[in-house]
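Apart from one protein chain that is not included, each protein chain of the complex appears where it belongs.
Note that the chains take the letters A and B in the order they are written out, and that residue 1 is the start of every chain.
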Amino acid sequence: MKSARAAGTPILRPGGSRLLNTLRANLLHWKRHPFSALIRLACFLSTCITVFALLDVVADILIKGLPNLKPSLFSLTYTTDNQSLLPSLINTFIITALSLIVAVPLGVGGAIYLSEYAKRNSLLVRAVRLTAETLAGIPSIIYGLFGMMFFVISLNMGLSILAGALTLSLMVLPVILRTTEEALLSVPDGYREGSYSLGAGKLRTVWRIVLPPASPGILAGVVLSIGRIVGETAALLFTAGTLARLPSSLLSSGRTLSVHMYVLAGEGLHIGEAYATAAVLLVFVMLMNGLSGLISRRIIKE
Amino acid sequence: MSKIEIKNLDLYYDDLQALKNVNMSIAANRITAFIGPSGCGKSTLIKTLNRMNDLIPGCHITGSVTLDGEDIYGKDLDVNLLRKRVGMVFQKPNPFPMTIYDNIAYGPRTHGVHRKAMLDEIVEKSLQDAAIWGELKDRLLKSALGLSGGQQQRLCIARALAVQPEVLLMDEPTSALDPISTAKIEELALQLKEHYTLVMVTHNMQQALRVSDTTAFFLLGEVVEYSDTEKLFSMPVDKRTEDYITGRFG
Partner (left out) sequence: MMKNRFDEQVEVLNTQMIEMGSLIETTIESACDALQTADLQKAREIIEGDALVDRKEREIESLCLRMLLTRQPVAHDLRVVSSALKMITDMERIGDHAADISEIVTMMNFSAAMQPEHFGAMSRAAIEMVHRAIDAYVRRDVDLARDVIASDDTVDDLFCDVKQELIELLSADASRGGEALDLLMIAKYFERIGDHATNIAEWVEYSVTGLYKGDVLQ
């Protein structure tokens, strides 16, 4: 009896500390299922690396960027002596807002048509889906070229905020369309049936029953789009130009924060200011994410 | 008195015929049960009674269905008004993701009731009629999704009652519920038949026996036997009915 126990696996002792017992249970588990233990370890390491990489990037930007942040960077005008980022920040807001004003109604409207009105899985729906997916995968520089040919030259907008925003709205349209469609499709059909069975029409059903539960998903698509807009440089270089001034109208050229950073870093003269811009951009993106999380939580609560 | 009259009804999903020459008259203030194996057409038929089948692409019918003598597939008929008159409760409880109050008020609001006092009254009355007011009156502004399955289903019944229907269709209303919730729904159905005409699809034959006054047995899209429930279950006329209700179907 005694020898059998000695040769056997460790036994959990009711009196032992909880930590020790957990450890013993884990050891027992690893001994019996070595492969499963290996996978577990690999997954744990992946998590560590991901988190570490993210923290490294954030820390690097903040460490190098924050010391370079000075009040003069937030002056209204950009000069060769003072690489103010405020005009670019304002341009970023304007371009983001413009792009969304164009892309969100189109994308959400299109998605509503595809999921609520068109016949499910019809040829049209599948064709649009395929197109959207293809468009979402095209490199942004190609959007830039198209924007230059079409908006800047053919429509004679010149290098302008409007041309840039329109180009970017084309770029994020498929993203919004697809995420919205997915969000709408994930609303249970039971809700729709419930609404119709009470005598509600299509419009009311979509507006009051389908859209609210889909809105966090739609918002996620919008946030994703904002991320792409804010981070875009290539498509804007050809369409909105790089003028670092507050725009006088929608048809004047203007650079966003990313473009600003790209130009500063490209010149190689103002790396510190570039880092400071990066820090502002980072905070901007984090604020956007936080805000959208807040909104979607509020919506879910209702 | 017959509330709904179905005459020579054929229903197709594209080329597939799902209902074959159904003739049936459904009595007012009675509970009519539809039984039969899966895919026999009983759910399809219940959905033709409030035209929920309209939502299924490729679905078309011939023959007629009348409600109080009015053809519900007629050209002038407003489908939304029809669905207000013929309410429906589904297999899976499907409360909307909003408050209990808003769930009930959704129907009346759809049909133009917006006065707060009026809505309050409708909400209370509907919940009382669905025998769930006592359980929910203190949490009307909480989300309906936090309720138990049985409560959700009774909430859905209350929601259907809130638009003052004449007929209530129930598509396997208790198949997702535990026995106690099932008993409550059955009890509720028996109370409701005083004011409403009920049609219920069920897979549970004991339920059909306990609750319904008339039973129709469906097989392969046809009504094999339609008669008084006790008669159908004690002395079925058709051999197929007997085989099905005694569990020898196959």
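Here, a contact is a pair of C-beta atoms (placed from the backbone, for glycine too) under 8 Å apart; a residue touches a chain by one contact, two chains touch by 3 or more.
Computed from a prediction, not measured in an experiment: that's the story for all the values here.
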Omitted chain's touching partners, listed by label: B
Chain not shown: contacting residue from B:Asn8, B:Thr62, B:Ser148 or B:Gln206: B:Gln206
Residues in chain B touching the chain absent from view: 205-206, 209, 230-231, 233-236, 242-243, 245-250
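One rule holds in what follows: only the chains that are shown with their structure count from here on.
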Inter-centroid spacing, chain B versus chain A (mean Cα positions, whole Å): 45
Complex contacts: residues of chain B adjacent to chain A: 50, 52, 55, 57, 80-84, 87-88, 90, 92, 94-98, 106-107, 110-111, 156, 159-160, 163
Chain A to chain B touching residues, read off their complex: 119-120, 188, 190-201, 204, 208-209, 212-213, 302
